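A single protein chain has been omitted from the complex, and every remaining protein chain is retained in its original position.
Chain IDs A, B and C follow the sequence of writing; residue 1 opens each chain.
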Amino acid sequence: MAGFDKFAESLARRLARGTSRRSSLAWLGMVATGAAAIPALPVARAATPQHGGGGAAGRVPVTSGSEQDPGDRTSCDYWRYCAIDGFLCSCCGGSVSKCPPGTEVSPITWIGTCTNPADGRAYVISYNDCCGSSSCGQCLCNRNEGDRPQVRPQANNDYNWCLGTESSIYNCSLAVIVGVATEDAG
Amino acid sequence: MAGFDKFAESLARRLARGTSRRSSLAWLGMVATGAAAIPALPVARAATPQHGGGGAAGRVPVTSGSEQDPGDRTSCDYWRYCAIDGFLCSCCGGSVSKCPPGTEVSPITWIGTCTNPADGRAYVISYNDCCGSSSCGQCLCNRNEGDRPQVRPQANNDYNWCLGTESSIYNCSLAVIVGVATEDAG
Amino acid sequence: MMRCGLLGGAVLLGSMAGGAVLAQKPEPLPVEELSQVEALPADYPKSWVLVHDFHFNAIVDGRIAIVDTADPQAPLKGLVRAAQFANMLYAPEKREIYTSETFYSRITRGERTDAITIWDTATLQPKGEIVLPGGKRQQSVTYTGTFQFTNDHKWALVANFTPAQSVTVVDLEGRKVLGEIDLPGCTHIYPTGSRGFSSLCADGSMISLVLAADGTVASSKVIENAHDIDTQPLFGMPAMVGKTAWFVSYTGQLRGYDLSGGTARPLPGAAHVGTAEGGAPEWRPGGWQVIASDAAGLLYVLMSPNGREGSHKDGGTEVWVVDPVANRQVRRIDIGGLASSIAVTREASPALIVARPDGQIDVFSAADGSLIRKLGATAAYNPTVLTVVP
Partner (left out) sequence: MMRCGLLGGAVLLGSMAGGAVLAQKPEPLPVEELSQVEALPADYPKSWVLVHDFHFNAIVDGRIAIVDTADPQAPLKGLVRAAQFANMLYAPEKREIYTSETFYSRITRGERTDAITIWDTATLQPKGEIVLPGGKRQQSVTYTGTFQFTNDHKWALVANFTPAQSVTVVDLEGRKVLGEIDLPGCTHIYPTGSRGFSSLCADGSMISLVLAADGTVASSKVIENAHDIDTQPLFGMPAMVGKTAWFVSYTGQLRGYDLSGGTARPLPGAAHVGTAEGGAPEWRPGGWQVIASDAAGLLYVLMSPNGREGSHKDGGTEVWVVDPVANRQVRRIDIGGLASSIAVTREASPALIVARPDGQIDVFSAADGSLIRKLGATAAYNPTVLTVVP
């Protein structure tokens, strides 16, 4: 947990660039309130009911190419997705850190803390939503490690985080590394 | 085929009550053009790919209660559905002849000719759409006996027949008996 | 109908004669009437449930499915639009359903309009609309706490989230917005007293507000240490027993709040859903709408045998019936597979309604846990919230 407050401050500063003054201040307050409580937890795969014509059937794995960032980014099991709820942008024309074309990135979002099995560290993951195009429909994934009730917004994945964007229509979710939470989560 | 022109005239008169003068006149012209060509054909079940969470799984059959109108009205195999393309209103809060609440009936539509296995007659079926509520999503059914290219609109089920209605949003399709085409189709 | 019976007989005779068509054919089936639309009873029977279909694959096209859980032939009675992370309220005595929705002029883009639509229970046609200003309506996976009644169903309260938090006060009968209440740090709306509400706050407190006749805040009170987000995070949606809201925590603790007065009152004493063998690692509540009440005040909690951190939305395979006042586990119901949301009807013989992740809806006896009927996946793609007829 050491260093988390510093991280939260830096995150808030980065986020502030992309959003309005009022909402970024509100966000900053929330991060400060909840920061100490975000836990680093072991990765476990949650039930992800598939719906519709999409899904993992026939997918070819997409990997980072680095052994320090292992796993298939189109699979709900990928380590960064430990607290995601939505369609994986890696299946929608984007990647873990880039929105699909035709959308815009939500500047504010919820964060989770996921352990990278390769280096044992707990990373803080920002699950920014991509907005302005309707439900991608591919690779629905719902995992909730560290997810907390809506009363702690910055730790909740049930909000539509398409906020501060031109359109609030939800397309898919990113999983961006924004910091290291703990040096050793093992 | 005898008597069909008379039927078409009467159908056009009934339909005219519910639609604008211009469109009903256009419709009358089309019925007259295509009337002689609508064939009476044997009933065959077409492939109906299911999509989404709905579908026939777990459905309890809905029957007319009359042995002269046999079959399950929530099944794509039901004799009246020989030329339908869409969600069956019997699965959507309506019936073969009544739209679900919250929708309105399209006054104009395409027609098919289906053989009733109980009495051997070919009936003219009107596949009116129910409109104003979005895709019902239940019991998608696509059969095309007698379906002809869009150039013959009154025999084509690919049009959204939500025409002359307040909203053109498609919810489901009826299968209403509007006449007898031939006394013996067997 | 008499003629139909006769014709049926004739067809039977035909088949007995070896399948040959009789010279004496039955009369043809009659021509049917066009231009008819089904109507519902304005007062829904107690077996009916309003099923919120989140429609994940087309969130802009969400719906409320009106479902008769006693009719396995035609469970789906009709659909009401519930667009883009909508919420729904049902006022049986007004014979109205309300949806709070968000629209864009070009579906995914363009001008945003938030509005409450008023629907007639019998026709499912819209009767009116109240536009909500500011484009700030909270959009979430369906929670009951983001759209609520107060003032005896005359008003509605709409949660806003930009992420600045506030509540819009709406006069449903007058069809107008009364005002907006800033509520930084607090979330969800729990109707409290005759004209007011409570919210849970991020610092562990609860706040209760009494509203004046013009919709402004007459008074407010903060209840400190009302909940513990770190050690006992509460599922967002409580089960109501009279005016008491019962919440269940991620680990199974039950917390009651008496909302009958102007200020919420946390009930003293701890209750818990109890324990059982066979958990791996342990039994915990799991699903979306995980807690329900019956008319007798018993609670029903959807339980997962694979409870651990992060399992709280994984769904459950049993429903545990608990008496929260006596703090006693009454019985366990095996619901035969994974479910995500549950509710209990107010029928004379109450039914436990179980919605599964694939849209299947099953009906169990709340009294003995036996399976009554299966409705199939016949109503909704993604059933989130089940609202029973009170």
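Heads up, the rule we're going with is that a contact is a pair of C-beta atoms (placed from the backbone, for glycine too) under 8 Å apart; a residue touches a chain by one contact, two chains touch by 3 or more.
Note that the coordinates shown come from a computational prediction; the quantities given were computed from them, not determined experimentally.
Could you tell me which shown chains are touched by the chain that is not displayed?
Listed by label, the shown chains it touches are A, B, C.
With the missing chain put back, one of B:R73, B:R121 or B:R143 would touch it. Which one?
Only one listed residue reaches the unshown chain, and that is B:R143.
Contacts of subunit B with the missing chain: which residues?
Touch with the absent chain occurs at residues 22-23, 26-27, 29-30, 33-34, 37, 39, 41-42, 44, 46-47, 49, 51-52, 54, 82-83, 85, 108, 132-135, 137, 140, 142-153, 158-160, 162-164, 166-170.
Mind listing the subunit A residues that contact the chain we can't see here?
14-15, 18, 52-62, 65-69, 74, 90-105, 107, 116, 118-121, 123, 126, 128, 130, 133-138, 171, 176-180, 183-184, 186
Could you pull out which residues of subunit C are in touch with the chain that's been left out?
Those residues of subunit C that touch the unshown chain are 55, 57-58, 60-61, 81, 83, 103, 105-109, 113, 115, 117, 126, 129, 381.
Following the convention adopted for this analysis, only the chains that are shown with their structure count from here on.
If you average the CA coordinates per chain, which chain's centre is most distant from that of subunit B?
Here the answer is chain A, farthest from subunit B.
Would you kindly tell me how far, in whole Å, the mean C-alpha position of subunit C lies from that of subunit A?
28
Just the number, please: Cα centre separation of subunit B and subunit C in whole Å.
That gives a centre separation of 35 Å.
Taking the mean of the C-alpha atoms as each chain's centre, how many Å separate subunit A from subunit B?
Subunit A and subunit B have C-alpha centres separated by 48 Å.
Residues touching two or more other chains, restricted to subunit B: which are they?
Each of 52-53 in subunit B touches at least two other chains.
Could you say which residues in subunit C touch two or more other chains, in rising order?
57, 358-359, 381-382
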